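Before any comments, here is the structure.
The complex is shown incomplete by one protein chain, all other protein chains being positioned as in the whole.
== subunit A ==
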Amino acid sequence: MSFDWAPPLIGVPGPQTPARAPQTQPYRPDTVADGWAAAGFEVRAASVRGPGHRASGVPRQDDFALATAAGSVIAVVADGVSNAPLSHLGATMVCRTVVDYLQRAADPVDWHDLLRCAGWALVEYAGRQLGETDPQRAETLLASTVVVALVRPDGPGRAVAHLVRVGDSTAWRLRDGGWEPLFTDPADPGGELLPDGVAALPRVPAEVDPVAVTLAADDVLVLATDGFAEPLGPGTGDLGRLFGDALTTPPAMTRLAWMLDFTGGSWDDDRTVLAVWPVPPEPS
(Lines give C-alpha, C1' and ligand atoms only; values in the text may rest on other atoms or scores of the structure.)
Protein backbone atom coordinates (compact mmCIF):
# COMPACT_ATOMS: atom_id res chain seq x y z
CA MET A 1 0.00 0.00 0.00
CA SER A 2 1.35 3.41 -0.82
CA PHE A 3 0.03 6.87 -0.09
CA ASP A 4 1.51 10.26 -0.78
CA TRP A 5 1.63 11.87 2.67
CA ALA A 6 2.71 15.23 1.30
CA PRO A 7 0.16 17.76 2.56
CA PRO A 8 -2.20 19.23 -0.03
CA LEU A 9 -0.74 22.23 -1.85
CA ILE A 10 -3.06 25.22 -2.12
CA GLY A 11 -1.79 27.87 -4.55
CA VAL A 12 1.94 28.45 -4.94
CA PRO A 13 4.47 26.57 -2.77
CA GLY A 14 5.43 28.54 0.35
CA PRO A 15 8.66 28.55 2.37
CA GLN A 16 9.56 25.17 3.89
CA THR A 17 10.73 25.21 7.49
CA PRO A 18 11.13 22.43 10.06
CA ALA A 19 8.68 22.11 12.98
CA ARG A 20 10.38 23.19 16.21
CA ALA A 21 9.50 21.94 19.68
CA PRO A 22 7.25 24.36 21.59
CA GLN A 23 9.14 25.96 24.49
CA THR A 24 6.14 25.93 26.80
CA GLN A 25 4.48 23.80 29.46
CA PRO A 26 2.29 21.84 29.72
CA TYR A 27 2.61 19.45 26.81
CA ARG A 28 0.58 20.46 23.79
CA PRO A 29 0.51 18.31 20.65
CA ASP A 30 1.05 19.76 17.18
CA THR A 31 -2.06 18.10 15.80
CA VAL A 32 -5.23 16.74 17.36
CA ALA A 33 -8.09 14.92 15.67
CA ASP A 34 -11.35 13.68 17.08
CA GLY A 35 -14.74 12.40 16.02
CA TRP A 36 -17.66 10.21 17.01
CA ALA A 37 -21.25 9.34 16.32
CA ALA A 38 -24.01 10.10 18.80
CA ALA A 39 -27.76 9.71 18.44
CA GLY A 40 -28.60 11.51 15.23
CA PHE A 41 -25.18 13.12 14.62
CA GLU A 42 -21.67 12.46 13.33
CA VAL A 43 -18.86 14.85 14.21
CA ARG A 44 -15.25 15.31 13.08
CA ALA A 45 -12.69 17.86 14.17
CA ALA A 46 -9.00 18.51 13.75
CA SER A 47 -6.64 21.25 14.84
CA VAL A 48 -3.21 21.62 13.26
CA ARG A 49 -0.32 23.92 14.18
CA GLY A 50 0.47 26.29 11.33
CA PRO A 51 3.84 26.59 9.57
CA GLY A 52 4.49 29.92 11.31
CA HIS A 53 4.25 28.52 14.82
CA ARG A 54 6.10 25.37 13.80
CA ALA A 55 8.99 27.46 12.51
CA SER A 56 9.19 29.60 15.62
CA GLY A 57 8.59 26.89 18.24
CA VAL A 58 5.29 28.36 19.41
CA PRO A 59 2.56 25.92 20.50
CA ARG A 60 -0.69 25.55 18.56
CA GLN A 61 -2.91 28.40 19.75
CA ASP A 62 -6.11 26.95 18.26
CA ASP A 63 -8.24 24.42 20.09
CA PHE A 64 -11.68 22.81 19.94
CA ALA A 65 -14.04 20.79 22.11
CA LEU A 66 -16.93 18.46 21.36
CA ALA A 67 -19.59 17.10 23.69
CA THR A 68 -23.13 15.82 23.83
CA ALA A 69 -25.88 17.12 26.08
CA ALA A 70 -29.44 15.85 26.18
CA GLY A 71 -29.40 14.63 22.58
CA SER A 72 -27.68 17.80 21.31
CA VAL A 73 -24.13 18.35 20.12
CA ILE A 74 -21.96 21.07 21.67
CA ALA A 75 -19.22 22.26 19.31
CA VAL A 76 -16.63 24.88 20.22
CA VAL A 77 -13.64 26.26 18.29
CA ALA A 78 -11.25 28.84 19.76
CA ASP A 79 -8.19 30.70 18.52
CA GLY A 80 -5.76 32.20 21.01
CA VAL A 81 -4.77 35.73 19.98
CA SER A 82 -1.27 35.60 18.55
CA ASN A 83 0.29 38.35 20.63
CA ALA A 84 -1.08 37.04 23.92
CA PRO A 85 1.75 34.74 25.06
CA LEU A 86 -0.40 32.17 26.89
CA SER A 87 -3.36 32.33 24.53
CA HIS A 88 -3.04 28.61 23.73
CA LEU A 89 -4.10 28.00 27.34
CA GLY A 90 -6.78 30.65 26.90
CA ALA A 91 -8.21 28.85 23.87
CA THR A 92 -8.37 25.56 25.79
CA MET A 93 -9.91 27.19 28.87
CA VAL A 94 -12.58 28.82 26.73
CA CYS A 95 -13.48 25.56 24.96
CA ARG A 96 -13.80 23.60 28.18
CA THR A 97 -15.73 26.33 29.98
CA VAL A 98 -18.26 26.59 27.15
CA VAL A 99 -18.84 22.83 27.17
CA ASP A 100 -19.23 22.80 30.96
CA TYR A 101 -21.70 25.69 30.81
CA LEU A 102 -23.85 24.27 28.02
CA GLN A 103 -24.01 20.82 29.58
CA ARG A 104 -25.79 22.28 32.59
CA ALA A 105 -27.58 25.23 30.91
CA ALA A 106 -31.32 25.72 31.04
CA ASP A 107 -33.32 26.15 27.87
CA PRO A 108 -33.33 28.76 26.42
CA VAL A 109 -29.60 29.35 26.77
CA ASP A 110 -28.46 32.74 28.06
CA TRP A 111 -25.84 33.29 25.34
CA HIS A 112 -24.50 36.51 26.77
CA ASP A 113 -23.97 34.83 30.13
CA LEU A 114 -22.27 31.92 28.40
CA LEU A 115 -19.71 34.24 26.78
CA ARG A 116 -19.24 36.19 30.01
CA CYS A 117 -18.47 32.93 31.81
CA ALA A 118 -16.04 31.89 29.09
CA GLY A 119 -14.33 35.27 29.41
CA TRP A 120 -14.31 35.06 33.17
CA ALA A 121 -12.54 31.69 32.99
CA LEU A 122 -9.55 33.58 31.55
CA VAL A 123 -9.68 36.22 34.27
CA GLU A 124 -9.94 33.62 37.00
CA TYR A 125 -7.19 31.46 35.53
CA ALA A 126 -4.89 34.48 35.32
CA GLY A 127 -5.63 35.27 38.96
CA ARG A 128 -5.36 31.77 40.36
CA GLN A 129 -2.62 30.23 38.29
CA LEU A 130 -0.57 33.23 37.24
CA GLY A 131 -1.12 35.61 40.15
CA GLU A 132 -2.42 38.30 37.78
CA THR A 133 -5.62 39.69 39.27
CA ASP A 134 -6.18 42.54 36.81
CA PRO A 135 -8.63 41.47 34.04
CA GLN A 136 -6.61 43.54 31.58
CA ARG A 137 -3.62 41.34 32.30
CA ALA A 138 -5.79 38.29 31.61
CA GLU A 139 -6.58 39.83 28.25
CA THR A 140 -2.93 40.56 27.52
CA LEU A 141 -1.86 37.02 28.42
CA LEU A 142 -4.75 34.74 27.48
CA ALA A 143 -7.09 36.43 24.97
CA SER A 144 -8.93 34.03 22.68
CA THR A 145 -11.66 34.12 20.07
CA VAL A 146 -14.47 31.59 20.20
CA VAL A 147 -17.28 30.24 18.04
CA VAL A 148 -19.90 28.05 19.68
CA ALA A 149 -22.63 25.89 18.16
CA LEU A 150 -25.40 24.07 20.01
CA VAL A 151 -26.95 21.64 17.53
CA ARG A 152 -30.31 20.10 18.39
CA PRO A 153 -32.18 17.39 16.50
CA ASP A 154 -35.17 18.63 14.53
CA GLY A 155 -36.80 15.52 13.14
CA PRO A 156 -35.11 12.55 11.45
CA GLY A 157 -31.88 13.61 9.70
CA ARG A 158 -32.52 17.28 10.42
CA ALA A 159 -31.20 19.68 13.01
CA VAL A 160 -31.28 23.28 14.18
CA ALA A 161 -28.05 24.94 15.26
CA HIS A 162 -27.66 28.08 17.35
CA LEU A 163 -24.30 29.79 17.11
CA VAL A 164 -22.53 32.69 18.83
CA ARG A 165 -19.01 33.97 18.52
CA VAL A 166 -16.48 36.53 19.66
CA GLY A 167 -13.82 37.45 17.11
CA ASP A 168 -12.99 36.09 13.70
CA SER A 169 -13.54 32.37 14.22
CA THR A 170 -16.51 31.55 12.05
CA ALA A 171 -18.97 28.99 10.65
CA TRP A 172 -20.71 27.89 7.46
CA ARG A 173 -23.50 25.66 6.32
CA LEU A 174 -21.93 23.48 3.64
CA ARG A 175 -24.69 22.60 1.18
CA ASP A 176 -24.10 20.94 -2.21
CA GLY A 177 -20.44 21.94 -2.11
CA GLY A 178 -21.29 25.62 -1.51
CA TRP A 179 -20.01 27.41 1.61
CA GLU A 180 -22.79 29.56 3.10
CA PRO A 181 -21.28 31.86 5.76
CA LEU A 182 -23.34 32.05 8.95
CA PHE A 183 -21.69 35.23 10.23
CA THR A 184 -21.00 38.43 8.35
CA ASP A 185 -17.25 38.71 8.04
CA PRO A 186 -15.93 41.88 9.67
CA ALA A 187 -12.75 41.50 7.64
CA ASP A 188 -14.52 42.13 4.38
CA PRO A 189 -17.24 44.78 4.45
CA GLY A 190 -15.80 46.07 1.17
CA GLY A 191 -13.13 47.67 3.35
CA GLU A 192 -9.72 48.59 2.06
CA LEU A 193 -7.73 46.96 4.84
CA LEU A 194 -7.83 44.11 7.30
CA PRO A 195 -9.22 45.19 10.68
CA ASP A 196 -6.58 46.52 13.04
CA GLY A 197 -7.20 43.89 15.68
CA VAL A 198 -9.39 40.99 16.55
CA ALA A 199 -12.22 40.93 19.06
CA ALA A 200 -11.52 38.32 21.70
CA LEU A 201 -12.52 37.08 25.14
CA PRO A 202 -12.36 38.22 27.92
CA ARG A 203 -14.14 41.02 26.05
CA VAL A 204 -17.79 40.30 25.37
CA PRO A 205 -20.07 42.34 23.09
CA ALA A 206 -22.83 44.25 24.84
CA GLU A 207 -25.46 42.38 22.82
CA VAL A 208 -25.25 38.74 21.84
CA ASP A 209 -27.78 37.44 19.33
CA PRO A 210 -27.38 33.82 18.34
CA VAL A 211 -27.52 32.88 14.67
CA ALA A 212 -30.05 30.09 14.04
CA VAL A 213 -29.64 27.77 11.07
CA THR A 214 -31.47 24.64 9.99
CA LEU A 215 -29.53 21.64 8.75
CA ALA A 216 -31.32 19.38 6.31
CA ALA A 217 -30.15 15.91 5.31
CA ASP A 218 -26.81 16.24 3.44
CA ASP A 219 -26.07 19.66 5.01
CA VAL A 220 -22.92 20.02 7.08
CA LEU A 221 -22.29 22.57 9.82
CA VAL A 222 -18.63 23.66 9.74
CA LEU A 223 -16.85 25.74 12.40
CA ALA A 224 -13.30 27.01 11.87
CA THR A 225 -10.62 29.46 12.90
CA ASP A 226 -9.31 32.17 10.59
CA GLY A 227 -6.32 29.99 9.71
CA PHE A 228 -8.81 28.04 7.59
CA ALA A 229 -11.41 30.74 6.92
CA GLU A 230 -9.03 33.22 5.31
CA PRO A 231 -7.51 30.91 2.72
CA LEU A 232 -10.99 29.47 2.11
CA GLY A 233 -12.37 32.89 1.19
CA PRO A 234 -15.76 32.43 -0.49
CA GLY A 235 -15.00 28.72 -0.83
CA THR A 236 -14.86 28.63 -4.62
CA GLY A 237 -11.13 27.92 -4.91
CA ASP A 238 -8.98 24.83 -4.44
CA LEU A 239 -9.33 24.74 -0.65
CA GLY A 240 -13.11 25.09 -0.82
CA ARG A 241 -13.34 22.25 -3.34
CA LEU A 242 -10.94 20.01 -1.38
CA PHE A 243 -12.92 20.34 1.85
CA GLY A 244 -16.30 20.63 0.17
CA ASP A 245 -15.77 17.24 -1.52
CA ALA A 246 -14.17 15.54 1.47
CA LEU A 247 -16.85 16.65 3.94
CA THR A 248 -19.81 15.43 1.87
CA THR A 249 -19.91 12.53 4.32
CA PRO A 250 -17.87 12.18 7.55
CA PRO A 251 -14.27 11.43 6.51
CA ALA A 252 -11.71 9.40 8.45
CA MET A 253 -10.46 11.52 11.37
CA THR A 254 -6.87 11.39 10.18
CA ARG A 255 -7.93 12.46 6.70
CA LEU A 256 -9.36 15.69 8.05
CA ALA A 257 -6.14 16.36 9.97
CA TRP A 258 -4.08 15.57 6.86
CA MET A 259 -6.10 17.97 4.71
CA LEU A 260 -5.79 20.71 7.31
CA ASP A 261 -2.02 20.46 7.07
CA PHE A 262 -2.30 22.15 3.67
CA THR A 263 0.62 24.31 2.54
CA GLY A 264 0.94 27.15 0.09
CA GLY A 265 1.34 30.88 -0.31
CA SER A 266 1.94 32.75 2.93
CA TRP A 267 -0.74 30.81 4.84
CA ASP A 268 1.06 30.05 8.07
CA ASP A 269 -1.58 30.34 10.81
CA ASP A 270 -2.88 27.49 12.98
CA ARG A 271 -6.01 25.97 11.48
CA THR A 272 -8.96 24.17 13.04
CA VAL A 273 -12.07 22.71 11.42
CA LEU A 274 -15.01 21.09 13.20
CA ALA A 275 -17.90 19.56 11.24
CA VAL A 276 -21.30 18.24 12.34
CA TRP A 277 -23.58 16.06 10.19
CA PRO A 278 -27.19 15.28 11.09
CA VAL A 279 -27.55 11.59 10.34
CA PRO A 280 -30.90 9.98 9.40
CA PRO A 281 -31.77 6.95 11.53
CA GLU A 282 -31.07 3.53 10.08
CA PRO A 283 -34.20 2.08 8.47
CA SER A 284 -35.47 -0.57 10.86
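Before moving on, here are some points about what is shown:
Here is the rule we go by: contacts are C-beta pairs under 8 Å (C-beta built on N, C-alpha and C of every residue); 3 or more make two chains touch, one makes a residue touch a chain; residues count from 1.
To be clear about the criterion, contacts and distances are computed from a predicted model.
Of "MEDS domain-containing protein", "Multisubunit potassium/proton antiporter, PhaE subunit", "cytochrome-c oxidase" or "VWFA domain-containing protein", only "VWFA domain-containing protein" is the UniProt protein name of the chain excluded from the display.
Screening A:155, A:178 or A:265 for touch with the missing chain picks out A:265. Checked against the full complex, the one of A:48, A:146, A:200 or A:273 touching the unshown chain is A:200. For the options A:14, A:157 or A:181, the residue in contact with the chain missing from this view is A:14. By the touch definition given at the top, subunit A reaches the unshown chain through residues 10-11, 14-15, 17, 26, 51-52, 55, 81-84, 89, 92-93, 96-97, 99-101, 110, 113, 116-117, 119-121, 123-125, 128-129, 135-136, 139-140, 143, 166, 187, 191-206, 230-240, 265-268.
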